[in-house]
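One chain of protein is taken out of this complex; the other chains stay put.
Up next, chain A:
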Amino acid sequence: MTATAVVPPASMARSSVRAGVLLAATGGLVLLALLSLTLGSRDVAPFEALRVFTDPTPSADATVIREMRLPRTLIAIGVGAALAVSGAILQSLARNPLADAGVFGINAGAAAAVVVSAFVFGSMPVSGSVWFAFLGAGATTVAVYVIAAVGREGATPVKLALAGVCITALCGSVTSALVLADPDALEELRMWQVGALGGRYFPVLTQVAPFLVIGLVLSLCTGRILNLLSLGEDLARGLGVRTGAARAGLFALVAVLCGAATAACGPIVFVGLMVPHAARLITGPDYRWILAYSAVLGPALMLGADIIGRLVLPGGEIPVGVVIGVLGAPAFVLLVRYRNLVEL
């Protein structure tokens, strides 16, 4: 499913159409961000909600919007972009259309690290466990890559997937063992089993923002390399790409992005899996465009799902991870069906 055709020299016309659609999508994202600031369990009139950004008078409404909904919106945007972009990179690297953070044991690693930290240090606030989630995500990504890289051929797609499955199983058993032994760890894990944006405020955002921003900026520059790698190992090498080094660098980027995303709001399924496919559907196989579209559509999906989760239950909310899971499964099936029809 990854691109096999040589990238066609993009005509000016096609480029401008893609750019136009991307611009429209970005406009949609901005609209969703505004909705995310104005909609929620607390009733605030839409214009009143936007006025708090120009009017410094302190009020409960201003606190809710500036300090609760704003960081939440920004985290959703950053996490959505990070997951979608890293999903696109992983699918290319692993030559596997089903690759995402879950397949590589990254979520499992983050959860295991949080549970271990709760077991060793007792339960802690989100801003503390973020670091452990990050550590766990990073460590598993490195472990998967190193295990897969052993041997003559290096980190081939199949070896990456197998190493990911192994590490996921290992982390899963560590988590289960500790959770059975220690109620503190169970309490902590509950928050990390399903991704959620509620209860995350500026401290969490400022902790993960540097990683998200740097990771995203660098990722958006990898389009050319990904295009060349998608030509196949031999051709890419023939065109002057040092494939081993390129893969290692891309993997490091994925570790940073997924680690920060998982640390910020726990495991979120489907964004990394589905958004790159949707992007590819719109743009064709050019990774420069796939990455750019992923960086816009990922946040849009996160925000949309989060807003729905805030509104369906009166007085409470459904975690964004659950909403995306529920909406994502049928959407993904449709997408795959549609793509198959196109490819046939």
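The definition used in the following text is that contacts are C-beta pairs under 8 Å (C-beta built on N, C-alpha and C of every residue); 3 or more make two chains touch, one makes a residue touch a chain; residues count from 1.
Definition applied: contacts and distances are computed from a predicted model.
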Chain left out of the displayed complex - its UniProt protein name, from "NADH-quinone oxidoreductase subunit J", "ABC transporter", "Spermidine/putrescine transport system permease protein" or "Fe/B12 periplasmic-binding domain-containing protein": "Fe/B12 periplasmic-binding domain-containing protein"
Sole contact to the chain not displayed, among A:V64, A:V194 or A:I307: A:V64
Candidates A:G27, A:P46, A:G199 or A:G232 - the one touching the absent chain: A:G199
Interface residues of chain A (partner: the chain not displayed): 40-42, 59-60, 63-64, 67-69, 123, 125-127, 183, 191, 196, 198-199, 201-203, 315-317
